[in-house]
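First up is the structure itself, then whatever we jot down about it.
Every protein chain of the complex appears in place save one, which is left out.
Chains: A, B and C, in written order; residue numbering restarts at 1 for each.
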């Protein structure tokens, strides 16, 4: 039995806590959140203990591993505290918004032989895994181009935007991780363009962009395109296309069921897209947690590393640099 | 906590037992199966108790409800035994292959105010529920025609065929229940045709048909078509179409993920169909069990009745009569 | 150059005349229609001659072949007149509504070695031809079941209904021809059911049915299901499914383009179905005429025979008999 505490009882913490509770090889020892009754409510639902202090929760003897789902600016401290106490960690992305701080944390984790997994949930989505399996199995030969579409259903609140680190570090970072994972080679060149098309006033106020495109090239010439928008009125749009020398594979958006409706107004209409990431990636979050628990139970390597978190952030920084300077940037 | 025992540790019993174990509002008290180590193996996996005697298991004081997944010819005895001991029952279809015996059992259950739910799992499939929801919500107006496709991936063994009661009672019975549930009216007329196209020799030997079509009409003139085949080389084919006065709804076969592959040989190829009913209807089995447990916990009416089981069997008998006599048969 | 006259300048005559005019191997010599300016208008558009008398038009020396698109009750007389004058004929279905009259006409055509092609346009639809090609090529092995969906977008006027011969002879007849062509064997048994669900009052007044299902069986046990409705609010619904021993093939409804629209209200919405038969089967009508012209030019056998017309009508009559008698009818 892997004994796990979840730090943070917000929307992502709730998902992780439930997935721990439902995994037969793990026990949800505690949920810690300093704010209000969030931890208490969640713990009550899942027959677990509640705590207000994440730091003390990390230190509990009956805790083998912690899941960090707290605000981004607390990640590094909690992460390193856990590593120093010999606890395995599943840490939400990003490790931190500042690359220097991330670099320092990654180095410290390495020095301490810390066991830390970065929570890039999309790598665990069944359809994404099938894409990767197809690549690994040689089903499409050598990868040539990756096309990533990732559009959110609607603008987040201004407060969220102000602390998000900007669209590249907040939103594109997932796609940049996908790009690395699916290209099979590190990007060496980034160029990005952006616009303020959804809410120009708000975007100017927060000095950010709501609509962007990023282009990546690897040393051997493989290419990746990413498009993002903070608002797609038709829902959370998540699609991948991998084009290779002997074929291509695509995945599609998910919907509740396969039902199609035909009426006078429209034919062959499917149900709305699963909205938003908590629903769309529900299976991915579960599989991610199962992989984390399995790796701990079997003392096996963790499937996503702090280095992966660092590289995705680096690419996000380079994309912003490219956009601001109007030039292609080497990585 | 609803305390449940599962009778029968074959493939369907294993599904039910696991779904009981995963439902947070229920406890799997015991698994009973007189044959070999089936119950012991299953109970070990699910941290439950094993037993060899279903009858004694029913009688346990710490059992509130039983799930009957034993061979068909034991259903009536176990069912009535459970009802007489005040236990709620989820019983696999069919209640029995003989309509007279079913009628007697249904009457006895009614006399004793027994709480018995028939396990027509397809009613709980998310896409089927969405079809029914669309009908109930008036999305397609008045139902006019229902088209049901149900083809198995391959012939079962001869032994299974000999004890199955024939294709109509074994296979079509599910579709006949779907027809009743989706037409919204009782069929009053049945005509069926059949062929021995997959394995004529075997079918002659067991005096059965491997490929059939059934046509149903209700009093108001609504119509249903069912087609079945014991072998579809491309997999387990399960599709429904409801055509109404203001629209139509369809569901589709299920696949592991949304991934599509494009190669020199074929483009836009999806993954194979989920195969066979245990995979295709995994969500349905879970929802069925959850509905059973919820109804017991809340002392609410059970969502599928013994009468439903009786009516589907009656229609299956009428279909066989129609085929043999070469005529349309009134119900 | 094959010199052709088109008899009848109604909607079907206009289609045929245009297809003659656009075929480089044929000349549209004349269009004949006794009513008003229909022939004159059409002839003017297509740089042809207009006539009021179909009989005299048949007799013209510069006419090699005639296309009969006049009202059904004139078909036999015109057809036999043309045959007696040695003209090839493309005749719209049905030859006549009375089977006895059809039998007599077919016998007379045979006696005179007449060259007559029945206009079952669907056999020439590119997707239907591809289904048949797949069957002939052995792509799906031995045919087991054929499922035919054919629903019109809306009720025709009462006057049309009164002279139509009833739904089986007017609408199902196309599907019965498809059944024969795709089953690869003659049906030996028919059972039909029907309802008055679209407009019960009108249907009672004209003593017809607006919603029907037909089931066919061949001697070897192959099966076909047909469903028809006079009104599908979502458009002209034309689908075929052929299920065989090593696979299945389906076709789909046609739309103007492949464009799909995603909005807040609905995602992945395709354009409306091609509506009605003149649009849906535009390619089929053209290919049918090309096949007729090619066969005449090369003195080759005509691809659809009067016997095909007779058999489809026979099955339509049997379907009506089955519905009225409430029994399965042998053919």
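Heads up, the rule we're going with is that a residue touches a chain if its C-beta (ideal position, glycine included) is under 8 Å from a C-beta of that chain, and two chains touch if they have at least 3 such contacts.
These numbers were taken from a predicted model, which means no experiment stands behind them.
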Among A:124, A:234 or A:292, the residue in touch with the chain that has been omitted: A:234
Among A:40, A:55, A:147 or A:331, residue touching the chain not depicted: A:147
Check each of C:251, C:275 or C:305 against the chain that is not shown and name the one that touches it. C:251
Per the whole complex, from B:273, B:291 or B:319 the residue touching the absent chain is B:273
Touching residues of subunit C against the unshown chain: what are they? 22, 126-127, 130-131, 134, 139-140, 246-254, 256-264, 271
To test your reading of the contact rule: which positions on subunit B touch the chain that is missing from view? 233-235, 253, 262-264, 266-270, 272-273
Which positions on subunit A touch the chain that was left off? 142, 144-145, 147, 149, 151, 189, 191, 193-198, 211-213, 215, 217, 220-223, 225, 227, 229, 231-234, 243, 245-248, 322, 326-328
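Everything that follows uses one rule, which is that only the chains that are shown with their structure count from here on.
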Please tell me whether the contact surfaces of subunit A and subunit C are same or different in residue numbering, using the over-half criterion. same
Two chains joined by the most C-beta pairs in contact, as defined above: B-C
Chain separated most widely from subunit A, comparing mean CA positions: C
With centres defined from CA atoms, tell me which chain sits nearest the overall protein centre. B
Whole-Å distance, subunit B centre to subunit C centre, using C-alpha means? 41
Could you give the separation in Å between the centres of subunit A and subunit C, each centre being the mean of its C-alpha atoms? 58
Multi-chain contacts in subunit C: which residues touch at least two other chains? 233-234
